[in-house]
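Below is one structure; the comments refer to it alone.
Only one protein chain is missing; all other protein chains are in place.
Right after this comes subunit A.
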Amino acid sequence: MRKSLLALAAGLLLAGSVSAASAADKLKVGFVYLGPIGDLGWTYQHDLGRQALVKELGDKIETTYLENVPEGPDSERAIEQLVRAGNKLIFTTSFGYMDPTLKVAKKYPNVHFEHATGYKRNPNMSTYSAKWYQGRYIQGLIAAKMSKSGVLGYIGSFPIPEVVSGINATILAAQTINPNIKVKIIWANTWFDPGKEADAAKALIDQGADVIMQHTDSPAAMQIASERGKLAFGQDSEMIQFGPKAQLTSIINNWGPYYIERVKAELAGTWKSEDTWGGLDSRMFTMAPYTNMPDDVKKMAEDAQAAITAGKLHPFKCPIVGQDGKPVECKGGAHLDDGQILGMNFYVKGIDDKLPGK
């Protein structure tokens, strides 16, 4: 008994020193994920980005991730655990990690942090996000062309600016095709809950919607649309396998290039706190192939995508009329400025619903 205990202790000591030595010369990069890496949506795409990073720079870095980290007090601990394990650059990939990331960042000024989709920064904390409203605009055009009932179903997560701007971009685009287009909105109050997302999709279809779009992370809505013979847009990742006859296109997040760029900067010692907001031109997200639609609709979508990428078409070009019937102030000249979109807290005219909390 004593012998085996000794052996155990020796083994632990040995193993401890070995792992410390091999990790010393590589840059450690940490990731905090909201969902499981198998969610096939938001977290899955971030992990694909991490894998791309490992493929590109695997000989110089070591990555670690924590998955399924809830957006509460646990996230602060998770982030700090990564710091204490020696990670020098840490990506926290959900909005709810904003305050915890900031708290830990202030505590460890020599570690660099990257927070996805937030608005608080620090000299050692950057933010990054994508202009998904551009993709929503293209989806709005397609939806208006493809909907027979003239009713779109929209599954929202939380009524935050990112989501509200997506709804507005969709309806503004759809109105250029069909001025009487209607949209039904259901707030799932979650980013990832396949059961709730599926229920929302069923309810929307029952209310007459024949094109379903979502701002939640799982493919559940796509599966329901597929079962019911309706059309849908994927979200975050390619979801065609869940609705081969249903998916029109999908907004596919593409974090790899950004992660590689930021880690390269860290390796070169040129990392700075920045605010990155990537559009279609930056390829921070891409559109899945346009499927299940006639050629003319496909062409229209491709043209719109090209125009937005080239900067010739802005989804929030003025004049824009708010739900109250009054024109929205146009701070960006010909279109709304970034601040107005990042803080968007109103519905445009034509949305027959009330923004929660308004």
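Couple of notes before you dig in:
Operating definition for what follows: a contact is a pair of C-beta atoms (placed from the backbone, for glycine too) under 8 Å apart; a residue touches a chain by one contact, two chains touch by 3 or more; residues count from 1.
Quick note on the criterion: contacts and distances are computed from a predicted model.
Taking the options "Nucleoside ABC transporter membrane protein", "Sarcosine oxidase subunit delta", "Glutamyl-tRNA(Gln) amidotransferase subunit A" or "Transport permease protein" in turn, only "Nucleoside ABC transporter membrane protein" matches the UniProt protein name of the chain that is not displayed.
For the chain left out of this panel, the touching residue among A:L27, A:M146 or A:I160 is A:I160.
Contact with the undisplayed chain is limited, among A:L66, A:I177 or A:A203, to A:L66. In the full complex, subunit A makes contact with the omitted chain through residues 8, 11-12, 15-16, 19, 30, 36, 64-68, 70-74, 76-78, 80-82, 84-85, 95-96, 99, 107, 119, 158-161, 164, 189, 342-343, 345, 356-357.
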